[in-house]
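Apart from one protein chain that is not included, each protein chain of the complex appears where it belongs.
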Amino acid sequence: MSKATMQPEPDSPILEVTDLRKLFPVKKVRLFGAKDRFVHAVDGVSFQVGHGEVLALVGESGCGKSTLALTLMGLEKPTSGDILFEGDSLASQNSRGLKTWRRHIQMVFQDPYESLNPLMTIGDIVAEPLVVHGIAPNREEREARVIRALEDSGLKPATEYLHRLPHELSGGQRQRVVIAGALVLEPTVLLADEPVSMLDVSIRAEILNLLADLRQKRGISILFITHDMGTIAHFADRIAVMYLGRIVEIGQTLEVLSNPQHPYTKALLSVVPVPNPRLRRERIILQGETPNPIDLPSGCRFHPRCPVAFEQCPVVDPRLLSIGDQDEIPHAAACLLVNAESQPVP
Amino acid sequence: MINDTNIPSTLMEVNHLSIDYVTPGRPPAHAVEDVTLTLREGEVLGLVGESGCGKTTLMLSLMRLLPAAGRIVGGEVNFMGTDLLNLSETDIADVRWKRISMIFQGAMNALNPVRTVGDQISEAITQHIPMNDKTALDNRVGELLDLVGIAPHRKVEYPHQYSGGMRQRAMIAMALACTPQVVIADEPTTALDVMIQAQILELLQTLQQKLGLAIILVTHDLGLVAEMCDSVLVMYGGVTAEYSDVDTIFNEPKHPYTQELLKAFPDLSNPRETLASIPGYPPRLDALPPGCRFAPRCPAVFDRCHVEQPDIHAVTPTHYTSCHLVENS
Partner (left out) sequence: MADQVGATNLRSLWRVFRRNRMALVGLFMLGAMIFTAVFAPQIAPHDPDEVIRISIDDIYAKPGANHLLGTDDAGRDVLSNFIYGARVSLTVGFFAAAISVFIGATVGIFAGFYGGRVENLLMRFTDIMLVIPDLPLAIVLVALTKPRLSNIIIVIGILGWTGTARLIRSQTLAVKQRKFVLRARAIGAGNWHIIRRHIFPLVLPLIVVNTVLAISLAILAESTLSFIGLGDPTTLSWGQMLNYAFGRGAMSSGALWALITPGLGIVWVVLACTLLGQGLEQMLNPRTEWHHLSVGAEMVDREQIARHAAMREEASLGAAPTGSPASG
């Protein structure tokens, strides 16, 4: 991405991802000179997250958003590119540095039924990060921290929950436990991977409000990964839309929602159900499904499903370029229709 | 929707249906209590509620597929003139799938991985309609796949060669195998990506129009309901909270639960700073509050709510709700 497209935030970013790539080799039966093939899970992604900012990463399954999260956690090694956390490079971390890294960046997983060990009590689960990092070795202090994290996550009074097992809690309560387990280390960045998609609607709102609250009170930056535009419209500062390993559009939430540029963003927005039968509208339903990230389409990756593709699209790979005013927080999209100037001179 | 005269004929009437779950040594759990609804030809009825509100139980009872502990303790299910609850086991078997079929929740994982999709669909047909003519059966399978937007030649493939969305389509084809009048779709799009979800919804809408199907859409997603349904039944703690046409439910809800639920639903067309949330949890069905079941979480609660369970009141002839506030007004 060119420098011009991504103005730095007023203060320096807490997380900076530059041209990140993560390819997984595909196991192959090698006959004569078979080429190595790769799953292009994340393929050249750059973005920044500011202090206390909520950035939503939106995309369907297979767009690489979950791999991106794992790479940010240092759980997958990037193939190329780098991630800077407060100026520190992930690539230069040794195993101890990586452990500290994981103390500052915490993750909340999608499935609260799966991400808690069924045999551990809630107290032990929330205390585990402290044990692992050797923080607060003193028992009372540890318990105090666990209680604080549980109450901050909305499980009050915390003492009622300490000795329960996960199966005794409802889905919403479990997700709160997961969040408490992340908060107990007092991280500065939270990666939330579809944290509400498995929950009932009334519970969803509670969890979203809790996350918004944490951002406000603690200034935690949140990278919110989701496939549902509806859930993040309310509290994300910026939205980045991903398709097949790339960001196709990024910008301020309201700007992206009200003035989407990329045809994929437009389609995604059009299929978000509106809870009012009077506002039933034309949906742009893309046919087929996301192609597999091994055999990528030529040119623009979206062109086989794009309702407005034209003859240049299979040929030219559009770059993510800024639209309109340069001094605002930039709104960028990777589409030939939007950025005619990005076509290379023949 | 309920008393209009110029509307297609009634297919199914559920009158005051109550279902208990009995566990030895425990008081019975009232999973469904006094639910009344009407389903007309070609109508899409949304059944909305949180997990554990009794909506799945209600649907299973319509096909008489309740688990062993379930007991129908009152009411009737009148389907085209016969009470399904009084039918013999053989007669109800004849209604199942041929008249009323079901798309189960998470159905795309319900396909047998070692048999072809076509094979499994033909089985769904021959289970209910004896068909000896192999070619006719094959044609029918192809026709069904075509109907749900899968190229018929793919019937020889195995489920793992299908994507999630296609598997769900195959399950829909199976539900349509015996040309039912009513299809019950239990959370048909949960666990699918938004775009696939939209595709499946579009498919259901097309099928509904093309085949004149009546669909009961069981879901907790109000967005789906707004997009798809003609009428809506909101359930809470086993009882009807509110029942009306879709426009009334979304624009003039009378029951505080419906109102709160709508506030809690994210709306792209009208983004607010924070979403309203309903504090607390739905009641356990074996430890129901003595009065109104929503009372412990209700923002508009008053003394009477805690002691007396509200009856179902008609706000208008087509709008029913069970709330003391409505009776008072």
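Residue numbering begins at 1 within each chain, and the chains themselves are lettered A and B in the order written.
Just so it is clear, a contact is a pair of C-beta atoms (placed from the backbone, for glycine too) under 8 Å apart; a residue touches a chain by one contact, two chains touch by 3 or more.
Just so we're clear, the structure is a prediction, and the values are computed from it rather than from any experiment.
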{"item": "Selected residue (touches chain absent from view) among A:S12, A:S80 or A:N117", "value": "A:N117"}
{"item": "Contact partner of the left-out chain, one of A:L84, A:A136 or A:L165", "value": "A:L165"}
{"item": "Contact partner of the left-out chain, one of B:L285, B:C305 or B:L325", "value": "B:L285"}
{"item": "Residue in contact with the excluded chain [from A:L68, A:L162 or A:L185]", "value": "A:L185"}
{"item": "Residue among A:M73, A:A149 or A:L257 that touches the chain left out of view", "value": "A:M73"}
{"item": "Residues from chain A at the interface with the omitted partner, ascending", "value": "73, 75, 98-99, 102-103, 106-107, 109-111, 113-120, 128-129, 132-133, 154-157, 160, 164-165, 167-170, 173, 176, 178, 181-182, 185, 206, 209-210"}
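Here is the rule we use: only the chains that are shown with their structure count from here on.
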{"item": "Distance between chain centroids, defined by C-alpha means - chain A, chain B (Å)", "value": "33"}
{"item": "List of chain B residues in touch with chain A within their complex", "value": "50-51, 163, 165, 193-199, 202, 220-227, 229, 246-247, 250-251, 260-262, 264-269, 271-279, 281"}
{"item": "Touching residues on chain A, where the partner in the complex is chain B", "value": "60-61, 170-172, 200-206, 208-209, 212, 227-231, 233-235, 254, 257, 267-269, 271-280, 283, 285-287, 289"}
